[in-house]
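One protein chain is absent from this view; the other protein chains keep their places.
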Amino acid sequence: MNTSQTKDICTEEFLINMGPQHPSTHGVLSLELKLDGEMIRDCTAHIGYLHRSMEKLAENRTYTQFIPYTDRLDYVASMNNNMGYVMAVEKLLNLEISDRAKYIRVIAAELNRIASHLIAIGTFAQDLGAFATPLFYCFREREKIIDIFDQICGNRLTYNYMRIGGVQFDLPKGIDEKIKKFIKYMRSKVDDYDWLLTYNTIFLARSKHIGLLPKDLAINYSVSGPNLRASGVKWDLRKDEPYLVYEKLEFDIPVGENGDSWDRYKVRLEEIRQSLKIVEQALGALPEGDPTVKIGRIHKPSPSEIYLRTENPRGELGFFIISDGSAYPYRLKIRSPSFSNLAVLPELVKGLKIADIVCILGSLDILMGETDR
Amino acid sequence: MVIIKIIKLSKDLVIGAWSLIKGLVITLKNCFIPAITLQYPAQKQPMTDRFRGLVDLHPEKCIICYQCVKICPVACLAIAHKQENNKKVISEFKYNMELCCFCGMCQQVCPTSAIYMNKIYEISVYDRDKTHINLLNPGKYIEWLNTSIK
Amino acid sequence: MRTNEIFMAIKTDFPEVRQEEETGAVIIPKESLLKITRYLKNHRLAFDNLHCITAIDRTGRVELAYTLYSISEHHGITLKIYLTAGEENVASLAELWKSANWLEREVYDLFGVIFLNHPDLRRILNPYDWKGHPLRKSYSHPEVSIKPRL
Partner (left out) sequence: MLMMLIAGIAVLAFISASAMFLIWWERKVSAHIQSRFGPMRVGWHGVLQPIADAVKLLLKEDIRPAEADKLVWWLAPFFAVVPPVMAFAAIPFGKSLIPKDLNVGILYIMAISSVCVIGIFMAGWGSNNKYSLLGGMRSAAQIVSYEIPMILSMITVVMHANSLSMQKIVEAQSRHWNILHPNMLLAALVYTIAATAEVNRAPFDIPEAESELVAGFHTEYSGMKFAMFFIGEYTNLFIIAAISTTLFFGGWHGPFLPPVVWFLSKTYLCIFIWMWVRWTFPRARVDQLMAFAWKVLTPIAFVNLAITGWLLLK
């Protein structure tokens, strides 16, 4: 404890534990704050409370058996994790999948991106004190997406819908009317959030110029996803390294100006609108064909190494798979976006107040399941 | 100079107040939209036809091919069979509900769709032994049956 | 710029560099890691993003695969280092790329590779007083992960 001695006033810094159980740490994250009154001098993050050693598990599971585990990585956007993993294995086996499966994957992934961004926006507003009202609106909208997924693959959170070489089921009848109705409904709701939150003075005062992440610092920390785009870097894997059918679809990438918490929120809000556009186009151009695939056969890829990254709602999720010819991967490394996004936090928070650390953490949209693997 | 500052400040105040009022309009608008939450024990959400509840079995359809046991990522299924006048018969089919991650792979891989996932989702138990379910006895899910399927 | 053009560019300045056959990764000796990475970062190749560090526990050696990307130039490369079994230590890249700080702590935690003059080399995912390095092939604690009994 350094005690700053000015004449007779002796102020002392005290250590506060924003411990694993705290209402706004988005999962089990423990922050050790060194406080001088309300001012944060230093913050160290302790992670690993949710470490289930997914990579060790992967070494005892066949390629198909590991798919349900990828749901539990980023449990809010499990369609995107499934897609990332399954595409990596397909690249390992250099397997071609049918066009319809590609379109279905894009629709599912983009719908899950909207659901994940809705949670990010809802919890961000909750952390800033707008007690539960925006959160319930976001969960009300997310519920409609969950119902669509429930009809498509039978589960509400851990979908386990994608298979190596395709998807488990074809889209049920009448699902595209339901999705179209949702898109129209969601567009009006996003404008509501603009009125309710985006230009609200208290919201602006609390999140503008807080947690400024300059462009080069973001790249240096290999931050990715909406946090990187909010700092002004126009980098989105769906545009720069297109996979599946993204190059056929027309959408644009929202980019923020000065990388503060408000910009990260605004980029996520805009991305919801872009994802709605993508889903609409993909639904229109859905080709015929059979996307389903059997899972009885055990895949035994030839010994090789591949690295493939996809654009997750939280950033770039990468899979580094090394196969040795047997049915089990020799080594499976998961590059999780929240891990690098969280590394920036201690740097952004110096000199700010407790209320700001909660705001920055909410705007970075960390997810502990993915950070700790 | 001071006057410019005052004008700017009052302009910010007016814009700020207007943005706050816009927020209030939204909440009032939502005040009159009917509530959508379900009163849980009374109203229950019907499960979709692809919903993955508890694992269930048609014993007569099973051809004892062990595909489901092989594919299960958490090894929660176990079969034992015996030879009876040149025909294989299941003697034991155990399902460990506690480990099951409800991924639906056994249902997809079963050639004769003997094993399937039913619509029961209210599966809390008081002691651990009740999580080891013997899929062969027909009365296994009776007490949960009437709760979930309302 | 395809990987072998980048490899040629590096080859001209650092002759001791080899290229792995099927993966196209650039294998560099352990001593010249700092030199090459500083060159890659400041050179017109502009690798400004250390994407991820993967450690692979091969028989008799530990391979470190550094995946580097350049956002401005839209290309990427994988650097590989072979650490022989006895001394698994390598220079830390924390002062070049700040993302290396946590990535190296994770490799240290799960594999036991020591990173020289790293800002604070502690375990990151496991409890700080955890014995052993879990992702090693030799690491297997049956009593910690009990096989599901049936």
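Order of writing sets the labels: A, B and C. Residues in every chain begin at 1.
One rule holds in what follows: contacts are C-beta pairs under 8 Å (C-beta built on N, C-alpha and C of every residue); 3 or more make two chains touch, one makes a residue touch a chain.
It should be emphasised that the depicted structure is a prediction, and the values quoted were computed from it without experimental measurement.
Undergrad: May I ask you to name the displayed chains that the omitted chain touches in the full complex?
TA: Across the whole assembly, the hidden chain touches A, B.
Undergrad: Thinking of the whole complex, not just what is shown, which of A:45, A:58 or A:196 touches the missing chain?
TA: Touching the chain that is not displayed is residue A:196.
Undergrad: Touching residues of subunit A against the unshown chain: what are they?
TA: 14, 16, 22-24, 38, 125-133, 136-137, 140, 196-197, 200, 202-203, 205-206, 353-356, 358
Undergrad: When the complex is taken as a whole, what residues of subunit B touch the one chain not shown?
TA: 9, 13, 20, 23-24, 26-28, 30-31, 33-37, 39
We take it that only the chains that are shown with their structure count from here on.
Undergrad: Where does subunit A touch two or more other chains at once, residue-wise?
TA: none
Undergrad: Residues of subunit B that contact two or more other chains, please.
TA: Subunit B, residues with two or more chain partners: not present.
Undergrad: Sort out for me which residues of subunit A touch subunit C in the complex.
TA: 47-48, 51, 53, 55-56, 216-217, 219-222, 233, 235, 240, 304-305, 307, 309, 316, 318, 320, 322, 330-331, 333, 335, 339-340, 343, 347, 372-373
Undergrad: In their shared complex, at which residues does subunit A touch subunit B?
TA: 61, 64-69, 133, 137, 140, 143, 150-155, 158, 160, 168-169, 172, 192, 195-197, 199-202, 294-296
Undergrad: Please name which positions on subunit B make contact with subunit A in the complex.
TA: 12, 15-17, 19-20, 22-23, 25-27, 30, 36, 48, 50-52, 67, 71-73, 101-105, 108-109, 111, 117
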